[in-house]
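In what follows, a single structure is set out as structure tokens and then discussed.
The complex appears here without one of its protein chains, the remainder shown in place.
Letters A and B name the chains as they come in the text, with residue numbers starting at 1 for each one.
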Amino acid sequence: MNVIETNQLTKRFGTFTAVDRISFEVGEGEIFGFLGANGAGKTTAMRMLCGLSVPTSGEAHVAGFDVYKEAEKIKSHIGYMSQKFSLYGDLKVWENIRLFGGIYGLSTRQLAVKTDELLELLDLKGERNTLVNALPLGWKQKLAFSVAVIHEPRIVFLDEPTGGVDPVTRRQFWELIYQAAERHITVFVTTHYMDEAEYCNRVSIMVDGCIKALDSPSGLKTTFQVTNMNDVFHMLARKAKRGE
Amino acid sequence: MKQLSSFVRKEFYHIFRDKRTMAILLVMPILEIILFGYAITTEIKSTPFAVLDETRNELTTKIVDRFDASEYFALYQVVNTRDEAEHLFRQGKIRMLIVFPPQFASSQDASVQLLADATDPNEATQITAYAKQLIAESGQWKVNAAVQQSGGIRPVVHLLYNPQMKGAYNFVPGVMGLILILICALMTSVGIVKEKEMGTMEVLLVSPIKPVFIILAKALPYLLLSLVNIATILLLSYFLLKVPIAGSLLLLVSISLLYALVSLCLGLLISTIADTQQAAMLISAMALMLPVILLSGMMFPIENMPWILQWLSHIVPAKWYIIAVKDVMIKGLGFTAVWREVAILFLMVVVLIALSVKRFKIRLE
Partner (left out) sequence: MKADKGILVDHVSKAYGNVKALQDISLHIREGELFGLIGPDGAGKTTLFRILTTLLLADSGSASVCGLDVIRDYKRIRCRVGYMPGRFSLYQDLTVEENLKFFATVFNTTIEANYDLIRDIYCQIEPFKERKAGKLSGGMKQKLALCCALIHKPDVLFLDEPTTGVDPVSRVEFWNMLDGLKAQGITILVSTPYMDEASRSDRIALMRDGRCLTVNTPDGIRETYQRPLFAMRAKDMYKLLLDLRAFSQTYSCYSFGDAHHLTLNEKSITSGDGQIELQMLHKYLKEKGHEGVMMEKIAPTIEDCFMALQTEG
């Protein structure tokens, strides 16, 4: 069953159409890249899919729930992480894990086990009591991702999670994504790093509120007759009117 | 339920780990209780009064002694003329004058005049009430039969400067003091800190513009705005509340401008301490509004507070401003009466500017 299904999903703010009748599906365990220039409508679309914003028209189902009527159920079945916010800086590492684990409904016993697992996996055992603010950005983001999937949601939404992170840690981050995908967690990610687009199973590119391309990276490269995703993006984004 | 308790716990962590907010949350209530406990006192104590005794016999002396002995009153001076007394009233040295007419209580008529400064009507009510009560405690005065029959010693109350006991006379200067400090100090500090928060301050610093111009540019609009506010308040209180402007309008406006300047400098100083707009607002509220309301004399008379608070009130600019405004607006006095307050406000401006300039950073750190 598809984890995301949208049909003519639209969002208007007054006379401005931020998202214009987008239709696509995302399957289970897929790593789906959601690309587009700033202002193309990516964030608005993501908000609708996370149950944070009500669409103007069209349909969408996330994790089997309707975005109009079951937005609250969606929120409790997904994970979310963004560049701007991921964890509480003035709480310690283990406190953050416990807080979000608690919010996602894990029992105390499960939490204790998960906390140890997580810290072991991320090699953060020594930082258990460190305030998150004191961690380097890369570690913070890795931790934030792990916390976002601590409850093994069906899908996790990542909004530019690797911005400003050093190249080595960036790749470690993506390895965490791979591991999550292996556990059948669908990953819905937006990014400005075109090399990261290559790691996705399929990529969609939004321009001026519409999805102008949707295919696997190799499929897109063949269609546009270029050798890398950067060039694909350039070919599409250059025609955008909404760069203003 | 578990979610809720998780969240509540998190919120406590946030609070406890922010030392500054913690200080305010825990220390402020303690301070406030102390302040309110001592500052709010409707009791009057040791009110200074003068005596104009045109009889000077054993009875009048006894009455005066009785007043002086009471905890509510304290004899400031014995005067010989009304002018002398007027002078003392103007200077704020006395709140009440007892006048014994010549041949007091020798015939039927035994009226003693009580003249009270009614600028603060609440205070005046209290003072005259206590005074009347003291006098009325009959049985203690040895008066002749005729006087006894006509009802004993009769206090006649005259209210000076505010015969209709209008509360507005008292609180309009207070409101002016509060509003000016809010607009000038709060808005200026927030305006400067906002620039810091947005990042544009960085760009401005790395430019030929002298930092002092940045400050001036931030302060001038608020100075002009406060002029508008002064005008509005005066107009409203004159026409709507019927509070007269007994003295020179020019003097009144000049003093208000000086006070606005003090407030601006305070705002400047706060902006060198605060890093965020929130902090600026918090400091402005705590360090400015509360002292102005409590310690400036606008609501609670300072003379009745314990000495430490009276001492503190000396550094509250609003206190001096309100005294000056009352003197000019309500008592109709001129510059000679308020030169001290003006000098103090001027000194405050100089000190605050010096402090701010010292603290103002031409760099980010």
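Here, a contact is a pair of C-beta atoms (placed from the backbone, for glycine too) under 8 Å apart; a residue touches a chain by one contact, two chains touch by 3 or more.
Note that the coordinates shown come from a computational prediction; the quantities given were computed from them, not determined experimentally.
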item	value
Contacting the left-out chain in the complete assembly, out of A:Gly39, A:Gly64 or A:Gly89	A:Gly39
Touching residues (missing chain, whole complex) on subunit B	198-200, 202-209, 362-365
Residues of subunit A (touch criterion as defined above) contacting the omitted chain	36-39, 136-138, 160, 163-169, 171, 174-175, 178, 182, 192, 194-199, 217-218, 228-230, 233-234, 237-238, 242-244
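Assume only the chains that are shown with their structure count from here on.
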item	value
Partner subunit A, residues of subunit B touching it in the complex	2-3, 5-7, 9-10, 13-14, 17-18
Residue ranges of subunit A touching subunit B (in the complex, touch as defined)	88, 90-91, 95, 98-99, 102-103, 105
